[in-house]
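Yeah, one chain of the complex is gone here, protein chain that is, but the others are all in their spots.
On to chain A.
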Amino acid sequence: MPEPLFEVRDLVTRFRSEGGEIRPSRGVSFHIAAGEVLGLVGESGSGKSVTARASIRLQQPESATIGGELFFRGQDLRKLDAEALRGLRAKQIAMVVQDPAAALNPVMTIGDQLTRIHRLHGGSEAEAREAALLLLRRMRIAEPESRLAAYPHQLSGGMRQRVLIALALICRPSLLIADEPTTALDVTVEAEILALLDELRRELGMAMLMISHNLSVIGRICDRVAVMYAGRIMEEAPTQALLATPRHPYTMALLASVPRGTKRDGPLPAIPGEPPDLARLPPGCPFQARCPGAAPQCTAEQPLRDIAPGRKAACWRAEAA
(Lines give C-alpha, C1' and ligand atoms only; values in the text may rest on other atoms or scores of the structure.)
Protein backbone atom coordinates (compact mmCIF):
# COMPACT_ATOMS: atom_id res chain seq x y z
CA MET A 1 0.00 0.00 0.00
CA PRO A 2 1.39 3.44 -0.86
CA GLU A 3 1.87 5.89 1.98
CA PRO A 4 -1.51 7.47 2.69
CA LEU A 5 -1.99 11.20 2.19
CA PHE A 6 -3.41 11.55 5.68
CA GLU A 7 -3.19 9.17 8.57
CA VAL A 8 -4.55 9.58 12.07
CA ARG A 9 -3.28 7.22 14.75
CA ASP A 10 -4.82 6.78 18.17
CA LEU A 11 -6.31 10.23 18.46
CA VAL A 12 -7.60 11.01 21.95
CA THR A 13 -9.50 14.15 22.88
CA ARG A 14 -10.77 15.14 26.29
CA PHE A 15 -13.02 17.81 27.74
CA ARG A 16 -13.54 18.39 31.42
CA SER A 17 -16.80 19.78 32.71
CA GLU A 18 -18.94 19.74 35.85
CA GLY A 19 -20.60 16.55 34.61
CA GLY A 20 -17.20 14.87 34.57
CA GLU A 21 -14.61 14.15 31.95
CA ILE A 22 -15.60 13.12 28.44
CA ARG A 23 -13.50 11.78 25.59
CA PRO A 24 -15.18 12.41 22.25
CA SER A 25 -12.31 10.59 20.52
CA ARG A 26 -11.02 7.51 22.32
CA GLY A 27 -8.14 6.25 20.26
CA VAL A 28 -9.41 6.95 16.76
CA SER A 29 -7.33 5.79 13.79
CA PHE A 30 -8.04 6.14 10.08
CA HIS A 31 -6.20 6.89 6.88
CA ILE A 32 -7.08 8.49 3.57
CA ALA A 33 -5.19 7.94 0.32
CA ALA A 34 -4.67 10.76 -2.17
CA GLY A 35 -7.91 11.34 -4.07
CA GLU A 36 -9.86 8.97 -1.82
CA VAL A 37 -13.14 9.75 -0.04
CA LEU A 38 -13.51 8.36 3.46
CA GLY A 39 -16.91 8.63 5.09
CA LEU A 40 -17.25 9.09 8.84
CA VAL A 41 -20.74 8.21 9.97
CA GLY A 42 -22.43 7.93 13.34
CA GLU A 43 -25.22 9.33 15.42
CA SER A 44 -25.07 12.90 16.55
CA GLY A 45 -22.81 13.25 19.60
CA SER A 46 -20.60 10.29 18.71
CA GLY A 47 -17.54 12.55 18.39
CA LYS A 48 -17.26 12.99 14.63
CA SER A 49 -16.79 16.76 14.60
CA VAL A 50 -14.37 16.87 17.50
CA THR A 51 -12.35 14.04 15.97
CA ALA A 52 -12.26 15.70 12.54
CA ARG A 53 -11.26 19.07 13.90
CA ALA A 54 -8.67 17.67 16.25
CA SER A 55 -7.24 15.66 13.36
CA ILE A 56 -6.24 18.88 11.60
CA ARG A 57 -5.50 20.76 14.83
CA LEU A 58 -8.51 23.01 14.68
CA GLN A 59 -10.23 21.81 17.85
CA GLN A 60 -10.21 24.55 20.44
CA PRO A 61 -8.72 24.56 22.97
CA GLU A 62 -5.82 22.65 21.49
CA SER A 63 -5.10 21.18 24.90
CA ALA A 64 -8.24 19.05 24.40
CA THR A 65 -6.14 16.82 22.13
CA ILE A 66 -4.21 14.69 24.56
CA GLY A 67 -2.87 11.93 22.36
CA GLY A 68 -2.28 10.69 18.86
CA GLU A 69 -0.26 11.23 15.74
CA LEU A 70 -1.54 13.10 12.69
CA PHE A 71 0.49 12.35 9.61
CA PHE A 72 -0.07 14.50 6.57
CA ARG A 73 2.26 13.55 3.72
CA GLY A 74 4.38 11.76 6.28
CA GLN A 75 4.72 14.79 8.56
CA ASP A 76 3.16 14.78 12.06
CA LEU A 77 0.92 17.85 12.21
CA ARG A 78 1.19 17.86 15.99
CA LYS A 79 4.91 18.53 15.71
CA LEU A 80 4.56 21.53 13.38
CA ASP A 81 4.81 25.08 14.70
CA ALA A 82 1.96 27.51 14.10
CA GLU A 83 3.57 29.09 11.03
CA ALA A 84 4.30 25.80 9.28
CA LEU A 85 0.80 24.59 10.04
CA ARG A 86 -0.70 27.79 8.65
CA GLY A 87 1.26 27.23 5.46
CA LEU A 88 -0.61 23.95 4.93
CA ARG A 89 -4.03 25.48 5.51
CA ALA A 90 -6.21 26.15 2.45
CA LYS A 91 -3.37 25.13 0.11
CA GLN A 92 -3.18 21.55 1.35
CA ILE A 93 -5.96 21.06 3.87
CA ALA A 94 -9.31 22.85 3.93
CA MET A 95 -12.60 22.51 5.76
CA VAL A 96 -16.31 22.90 5.08
CA VAL A 97 -18.73 22.93 8.00
CA GLN A 98 -22.37 22.30 8.65
CA ASP A 99 -23.94 25.68 9.25
CA PRO A 100 -23.23 28.01 6.34
CA ALA A 101 -25.08 30.87 8.05
CA ALA A 102 -22.62 30.86 10.95
CA ALA A 103 -19.57 29.88 8.93
CA LEU A 104 -19.19 33.12 7.00
CA ASN A 105 -18.18 36.39 8.60
CA PRO A 106 -21.36 38.50 8.65
CA VAL A 107 -19.55 41.83 8.33
CA MET A 108 -17.29 40.96 5.40
CA THR A 109 -18.33 40.72 1.76
CA ILE A 110 -18.19 37.36 0.02
CA GLY A 111 -15.52 38.78 -2.27
CA ASP A 112 -13.30 39.91 0.58
CA GLN A 113 -13.60 36.56 2.33
CA LEU A 114 -12.70 34.64 -0.82
CA THR A 115 -9.89 36.82 -2.10
CA ARG A 116 -8.13 37.15 1.22
CA ILE A 117 -7.72 33.38 1.50
CA HIS A 118 -6.23 33.28 -1.99
CA ARG A 119 -3.93 36.21 -1.22
CA LEU A 120 -2.74 34.73 2.06
CA HIS A 121 -1.11 32.01 0.02
CA GLY A 122 0.42 34.32 -2.58
CA GLY A 123 -0.67 36.25 -5.66
CA SER A 124 -2.15 39.64 -6.43
CA GLU A 125 -5.58 41.04 -5.69
CA ALA A 126 -6.47 40.76 -9.39
CA GLU A 127 -5.46 37.11 -9.52
CA ALA A 128 -7.41 36.41 -6.36
CA ARG A 129 -10.50 38.06 -7.79
CA GLU A 130 -10.11 36.10 -10.99
CA ALA A 131 -9.81 32.84 -9.08
CA ALA A 132 -12.85 33.72 -6.97
CA LEU A 133 -14.98 34.53 -10.00
CA LEU A 134 -13.90 31.39 -11.81
CA LEU A 135 -14.76 29.26 -8.82
CA LEU A 136 -18.15 30.90 -8.22
CA ARG A 137 -19.02 30.28 -11.88
CA ARG A 138 -17.83 26.74 -11.49
CA MET A 139 -20.12 26.45 -8.44
CA ARG A 140 -22.98 27.51 -10.73
CA ILE A 141 -23.59 30.72 -8.86
CA ALA A 142 -25.51 33.17 -11.02
CA GLU A 143 -24.12 36.71 -11.45
CA PRO A 144 -20.84 35.98 -9.67
CA GLU A 145 -19.60 39.57 -10.03
CA SER A 146 -22.44 40.98 -8.01
CA ARG A 147 -22.17 38.15 -5.45
CA LEU A 148 -18.64 39.24 -4.67
CA ALA A 149 -20.01 42.52 -3.32
CA ALA A 150 -22.77 40.82 -1.33
CA TYR A 151 -22.79 40.06 2.38
CA PRO A 152 -23.60 36.54 3.60
CA HIS A 153 -27.06 37.48 4.87
CA GLN A 154 -28.05 38.50 1.35
CA LEU A 155 -27.64 34.94 0.07
CA SER A 156 -29.80 31.84 0.44
CA GLY A 157 -28.63 28.88 2.53
CA GLY A 158 -27.68 26.84 -0.53
CA MET A 159 -25.82 29.80 -1.98
CA ARG A 160 -23.93 30.33 1.27
CA GLN A 161 -22.91 26.68 1.34
CA ARG A 162 -21.59 27.04 -2.22
CA VAL A 163 -19.60 30.07 -1.14
CA LEU A 164 -18.26 28.13 1.83
CA ILE A 165 -17.15 25.33 -0.49
CA ALA A 166 -15.57 27.90 -2.79
CA LEU A 167 -13.71 29.28 0.23
CA ALA A 168 -12.32 25.82 0.93
CA LEU A 169 -11.40 25.07 -2.66
CA ILE A 170 -9.95 28.41 -3.75
CA CYS A 171 -6.38 27.28 -3.12
CA ARG A 172 -6.99 23.80 -4.58
CA PRO A 173 -6.24 21.76 -1.45
CA SER A 174 -5.38 18.08 -1.60
CA LEU A 175 -7.52 17.19 1.43
CA LEU A 176 -10.97 18.50 2.29
CA ILE A 177 -12.63 17.88 5.64
CA ALA A 178 -16.37 18.19 4.99
CA ASP A 179 -18.28 18.13 8.28
CA GLU A 180 -21.94 17.52 7.45
CA PRO A 181 -21.79 20.00 4.57
CA THR A 182 -25.40 19.44 3.54
CA THR A 183 -27.16 18.80 6.83
CA ALA A 184 -28.57 22.33 7.07
CA LEU A 185 -29.96 22.27 3.52
CA ASP A 186 -33.18 20.94 2.09
CA VAL A 187 -33.17 17.72 0.08
CA THR A 188 -32.99 19.09 -3.46
CA VAL A 189 -30.25 21.56 -2.60
CA GLU A 190 -28.46 18.78 -0.72
CA ALA A 191 -28.40 16.59 -3.81
CA GLU A 192 -27.09 19.44 -5.96
CA ILE A 193 -24.35 20.35 -3.51
CA LEU A 194 -23.26 16.74 -3.07
CA ALA A 195 -23.05 16.25 -6.83
CA LEU A 196 -21.10 19.47 -7.23
CA LEU A 197 -18.72 18.58 -4.42
CA ASP A 198 -18.09 15.18 -5.96
CA GLU A 199 -17.51 16.68 -9.38
CA LEU A 200 -15.05 19.30 -8.11
CA ARG A 201 -13.27 16.72 -6.02
CA ARG A 202 -12.63 14.56 -9.06
CA GLU A 203 -11.50 17.55 -11.05
CA LEU A 204 -8.98 18.59 -8.39
CA GLY A 205 -7.99 15.02 -7.51
CA MET A 206 -8.76 15.96 -3.93
CA ALA A 207 -9.09 13.52 -1.03
CA MET A 208 -11.96 14.02 1.34
CA LEU A 209 -13.14 13.14 4.81
CA MET A 210 -16.91 13.27 4.48
CA ILE A 211 -18.73 13.40 7.79
CA SER A 212 -22.42 12.71 8.09
CA HIS A 213 -24.96 11.20 10.41
CA ASN A 214 -26.79 10.09 7.28
CA LEU A 215 -25.76 6.81 5.63
CA SER A 216 -27.51 7.67 2.37
CA VAL A 217 -25.30 10.75 1.97
CA ILE A 218 -22.23 8.65 2.76
CA GLY A 219 -23.32 5.94 0.33
CA ARG A 220 -23.49 8.38 -2.53
CA ILE A 221 -19.94 9.66 -2.59
CA CYS A 222 -17.61 7.70 -0.32
CA ASP A 223 -15.10 5.03 -1.30
CA ARG A 224 -14.74 3.73 2.23
CA VAL A 225 -16.68 4.27 5.43
CA ALA A 226 -15.72 4.40 9.09
CA VAL A 227 -18.60 4.04 11.54
CA MET A 228 -18.18 5.92 14.79
CA TYR A 229 -19.87 5.36 18.13
CA ALA A 230 -19.09 6.95 21.50
CA GLY A 231 -15.65 8.09 20.46
CA ARG A 232 -14.58 4.84 18.80
CA ILE A 233 -14.48 3.53 15.26
CA MET A 234 -16.77 0.48 15.33
CA GLU A 235 -16.43 -0.71 11.76
CA GLU A 236 -14.48 0.27 8.70
CA ALA A 237 -15.04 -1.13 5.19
CA PRO A 238 -15.37 -0.25 1.52
CA THR A 239 -18.74 1.47 1.07
CA GLN A 240 -20.40 -1.24 -1.00
CA ALA A 241 -19.32 -4.00 1.35
CA LEU A 242 -20.43 -2.07 4.41
CA LEU A 243 -23.87 -1.35 2.99
CA ALA A 244 -24.36 -4.86 1.62
CA THR A 245 -22.94 -6.92 4.47
CA PRO A 246 -22.55 -4.90 7.64
CA ARG A 247 -20.64 -6.93 10.23
CA HIS A 248 -20.83 -4.83 13.37
CA PRO A 249 -24.16 -4.84 15.24
CA TYR A 250 -24.07 -1.04 15.46
CA THR A 251 -23.65 -0.70 11.70
CA MET A 252 -26.56 -3.11 11.25
CA ALA A 253 -28.74 -1.04 13.55
CA LEU A 254 -27.70 2.14 11.73
CA LEU A 255 -28.58 0.61 8.36
CA ALA A 256 -31.89 -0.73 9.62
CA SER A 257 -32.84 2.74 10.71
CA VAL A 258 -32.32 4.34 7.28
CA PRO A 259 -35.76 4.78 5.74
CA ARG A 260 -35.88 2.87 2.45
CA GLY A 261 -36.59 4.69 -0.77
CA THR A 262 -36.53 8.20 0.61
CA LYS A 263 -33.41 10.30 0.90
CA ARG A 264 -34.86 12.53 3.51
CA ASP A 265 -32.33 14.20 5.78
CA GLY A 266 -32.80 14.64 9.46
CA PRO A 267 -31.92 12.78 12.60
CA LEU A 268 -31.71 9.06 12.03
CA PRO A 269 -34.96 7.27 12.82
CA ALA A 270 -34.27 5.95 16.23
CA ILE A 271 -32.07 3.03 16.93
CA PRO A 272 -33.76 1.65 20.05
CA GLY A 273 -32.31 3.10 23.25
CA GLU A 274 -30.31 6.22 23.92
CA PRO A 275 -26.76 7.06 22.83
CA PRO A 276 -24.55 6.52 25.88
CA ASP A 277 -23.49 9.28 28.23
CA LEU A 278 -19.84 9.88 27.31
CA ALA A 279 -19.08 10.68 30.94
CA ARG A 280 -20.32 7.28 32.11
CA LEU A 281 -19.33 4.61 29.61
CA PRO A 282 -19.51 0.94 30.61
CA PRO A 283 -16.32 -1.10 30.52
CA GLY A 284 -15.80 -2.83 27.17
CA CYS A 285 -18.06 -2.21 24.19
CA PRO A 286 -19.90 1.11 24.41
CA PHE A 287 -22.86 -0.29 22.40
CA GLN A 288 -23.77 -2.89 25.04
CA ALA A 289 -26.86 -1.19 26.41
CA ARG A 290 -28.51 -1.08 22.98
CA CYS A 291 -27.08 -4.16 21.30
CA PRO A 292 -29.49 -7.02 20.63
CA GLY A 293 -26.56 -9.46 20.75
CA ALA A 294 -24.95 -8.23 23.96
CA ALA A 295 -23.35 -11.00 26.04
CA PRO A 296 -20.99 -11.25 29.01
CA GLN A 297 -17.93 -11.13 26.70
CA CYS A 298 -18.88 -7.60 25.67
CA THR A 299 -17.57 -6.09 28.90
CA ALA A 300 -14.06 -6.87 27.65
CA GLU A 301 -12.29 -4.30 25.49
CA GLN A 302 -13.24 -4.63 21.82
CA PRO A 303 -10.30 -3.34 19.78
CA LEU A 304 -10.78 -2.55 16.09
CA ARG A 305 -9.31 -5.57 14.28
CA ASP A 306 -9.08 -6.95 10.77
CA ILE A 307 -11.99 -9.24 10.02
CA ALA A 308 -11.54 -9.62 6.26
CA PRO A 309 -9.27 -8.03 3.64
CA GLY A 310 -9.86 -4.26 3.84
CA ARG A 311 -12.44 -4.65 6.59
CA LYS A 312 -12.22 -3.98 10.30
CA ALA A 313 -14.67 -4.20 13.16
CA ALA A 314 -14.64 -3.75 16.93
CA CYS A 315 -16.85 -6.64 18.05
CA TRP A 316 -16.10 -10.24 18.90
CA ARG A 317 -19.24 -11.31 17.03
CA ALA A 318 -18.07 -9.62 13.82
CA GLU A 319 -14.81 -11.49 14.10
CA ALA A 320 -16.49 -14.82 14.64
CA ALA A 321 -18.92 -14.39 11.76
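The rule is short, and it goes like this: a residue touches a chain if its C-beta (ideal position, glycine included) is under 8 Å from a C-beta of that chain, and two chains touch if they have at least 3 such contacts; residues count from 1.
Heads up, the rule we're going with is that contacts and distances are computed from a predicted model.
Chemist: Which of the following names does UniProt give to the chain that is not shown: "Ubiquinol oxidase subunit 2", "2-oxoglutarate oxidoreductase", "ABC transporter permease" or "Nitrogenase protein alpha chain"?
Modeler: Of "Ubiquinol oxidase subunit 2", "2-oxoglutarate oxidoreductase", "ABC transporter permease" or "Nitrogenase protein alpha chain", the absent chain's UniProt record names it "ABC transporter permease".
Chemist: Out of A:31, A:48 or A:89, which residue would touch the omitted chain in the full complex?
Modeler: Answering carefully, the residue with contact to the hidden chain is A:89.
Chemist: From the listed residues A:80, A:120 or A:241, report the one that touches the chain absent from this view.
Modeler: The one listed residue touching the chain not shown is A:120.
Chemist: Just to verify: which one of A:8, A:50, A:103 or A:252 makes contact with the chain not shown?
Modeler: Of all options in A:8, A:50, A:103 or A:252, contact with the hidden chain holds for A:103.
Chemist: Which residue numbers on chain A touch the omitted chain?
Modeler: 53, 56, 58, 60, 82, 86-91, 93-95, 97, 99, 102-108, 116-117, 120-121, 151, 153, 164, 167-168, 171, 177
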